[in-house]
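First the structure, which I've put down as structure tokens, then a few questions once you've had a look.
Shown here: the complex without one of its protein chains, the others still in place.
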């Protein structure tokens, strides 16, 4: 198994020129080696952000045009696509493309390399979203993705990206007589879904045990959190799509990943803590951001929660994006909003993919 | 002369509780020792930001209520009030209060201390705003403020804050037959006024000479800039109000100031360069911010100029505010938008007030 | 009793020039005859709208400067001030000033005239806000205001404006061991407070009976509503301030009021239904607006609820403001957002003050 990472700029949500370049130049020899694409697109990252769907549709159309057989076209649909809206401030729209190629290894590497695993869970009923039932299914799904990545212990997992469903007005009305969704407010259901997914990841990697979690702790007890989860809800699916990144000696990758948490939005030291090891060259930063719900940061009042003109998730991305881009001197990083149970309250998870230093 | 600096939090634009505390507690013994107040208020920092006026009106009402004689009440009106709207991201609403007390000194200090000077220029005609004529008057005004601060060479000047007028629809219609304003667009005239004021400061401190500047270079040739100017336009005045900060051995202040420029919005190293000297404790950071007008930062596309939902000046403050607050671990700093000729294009000026390290 | 109505334009939240004109010109002979001022100010009408407070502070400062005795200055504080933020679209910032003068009447008028009553309730505990307990206290308060307006039956009441409190993070933390507020989310508590206040008004004027209302119906069963209530929540008070407008033969006013409801935001015919009688000249329209919570209007999808860039209350005011201003050809009307239990769901209450046609 040989895992590679390609990062390309986007000039618009439908701009596939960067993807085309890495394919036409042969950097990606086989488009069907792509297993996942994570992107930042330039919408508002909130309910009426159509840049995510536009990007996915543009990428799929392009990839289907460069493969030849119907089987290959079907495989394009299976690529895990995680588009995160919102490039506020200095954040720069881009795609991070993960490829996996078969590779023969005579013996395990001395230094572990980046490995990738994906899994699609079953569909959820509206009344399951944001509940303990979802936590359990996600936990199993993350374990399955870990296995496909040859990651057999949670210690080697550094990032778990989960795309999860939400309760829409149409789906909530179709719930069975037995069940009622946690909330019928679409925007809120996104938070519950992200929360349950994050807690599921925490269980899978061993950060929490299932008996610590009840329906009452979801979106309530933020002392329970995962240090590796990054979850985002979207209207376009009813199941969870899971992408696990970690390090394995069975991987021939020249890349490696590390992680940490940001204790708060200005925690610049988290970058150093998340570095896989000294001397590596940072390729990508993956982080979650949120406006501190207490309304204070480092003891001072912030106004993000009371600004009725700009959604606080937008400002949180601008802040954490600027802080991390300033630290690594690269604005083409992945910072996504809504960090329920993903890192400490007011902070968030952070992972760094680096290319290994040359010996 | 003894200059002191007090920084207090604001819970709303009309919240004078912090100011009241420093007065009632005796930290400021005489309200009439206040010469200038710089504040960050929580409006949008753009045209319809009424938080600036509300703060000024609330502060003046309060100060007039704590002094006793009519002469003292009149002196309240003379305090230079620079309210900058916009506390996007982590920026925390606050006031920085400068006081000057008479003090006897037997001999000059070994180490120079913070000194403050103020000056009010004459009113400008609408057709002068943003022109070479304004540059000249401002240059003379800054020199006058420097003298009142006992700063006789530009080298010792580290920060020149100028509040300047703009062209309104009513003022532009009253222009004489001889003259036409540079622009009749109010929003644009703010940029021209800030630009001419900044260039005036550059001339006063010797960074530029008058013959380098023509009407054609204002808001056009951004290779010409001041490293100490911070200018902001407001509808409430037709003259310029100037506040100069520098260091002088004739000042007994326990504070000291330094400055530098940010080369770009992510220039975290600028903080170290702006430090007065090693070991000092940072009290306040004063910086200007702008979205890089090329649409790129560190070679990557940013989307601030094309976001029609959020004004780019708001995002620029969020970014630079987060970067600097992250560097000094204090969100109660002064970051203001619109940096024409104030530091390099895409960057801005930065000054740091510190309390001297104890020997 | 002689009730008069004055409408003046505002050029900014702190612009009192219109008020000054009606006082200095003698249209209002005695500033202490002012009992209530309703205004539209140009903020966002949401949480961080400081134009309301700025307007109130500016008006109070001015009125205190034109009266002479301390008793009169105290009376200024008692004027009911209802500032509603948000002049989206064509809505034009203005003040509507209500004055009451003593007047001798030999016999009741043939045609009833405009009458005004005010009442201040007791303060509410945080845990009472938005509950049945609040409904009861408001109902009694509205009845008291009606009596002071010489309105002894609900039939003659056409408009009940109530300014009500909300639960803030500080107030919610100070609740007693016995009680918990309905919600600790400040923004939501505004809706609950408006809702309970509107239902209280409905009880007072006989539209509903107390036994129709439970804690469970508040903000839930919108088939229960008042046709005369207009309520708005504000952080600056813990009690309710009530202004009742109606018609009475005991009033010598040359003005008269009528009301109706808008069935939906495009219900232009509501203007005619709300007219006191044919031939009257419209002086002021007072209406409530909301984005239809079903997401549809006249069978078509609207996008106000999903627009994460602009709050739907802002768009609702723009829509209803344009529809009513287009109908009466006057943009200086009072349209306020958040219409829970105030008119049918998706619509709102509407009242029209007119000057009686000359016989």
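The letters A, B and C name the chains in turn, as written, and every chain counts its residues from 1.
Convention: contacts are C-beta pairs under 8 Å (C-beta built on N, C-alpha and C of every residue); 3 or more make two chains touch, one makes a residue touch a chain.
In this text, all values refer to a predicted model and were calculated from it rather than measured experimentally.
Touching the chain that is not shown, out of C:36, C:56 or C:91: C:91 (per the contact rule at the top). From the options A:32, A:51, A:230 or A:284, the residue with contact to the chain not on display is A:51.
Of the listed residues B:29, B:47, B:220 or B:269, the one in contact with the hidden chain in the full complex is B:47.
Note that of C:95, C:318 or C:350, the residue touching the chain absent from this view is C:318.
Where chain C meets the omitted chain, the residues involved are 9, 11, 42, 44, 87-94, 265-266, 268, 297-298, 300-304, 306-307, 309-310, 314-315, 318-323, 325-327, 329-332. The omitted chain makes contact with chain B at the following residues, 44, 46-49, 169, 295, 303, 306-309, 311. Residues 12-14, 42-43, 48, 50-51, 53-54, 57-58, 61, 309 of chain A touch the missing chain (whole complex, contact as defined above).
The rule is simple: only the chains that are shown with their structure count from here on.
Here chain A and chain C face each other with the same set of residues for the most part; over half of the interface numbers are shared between them.
The distance from the centre of chain B to the centre of chain C, with each centre set as the mean of the Cα atoms, comes to 42 Å. Mean C-alpha position of chain A lies 47 Å from that of chain C. Each of residues 48, 309 in chain C touches at least two other chains.
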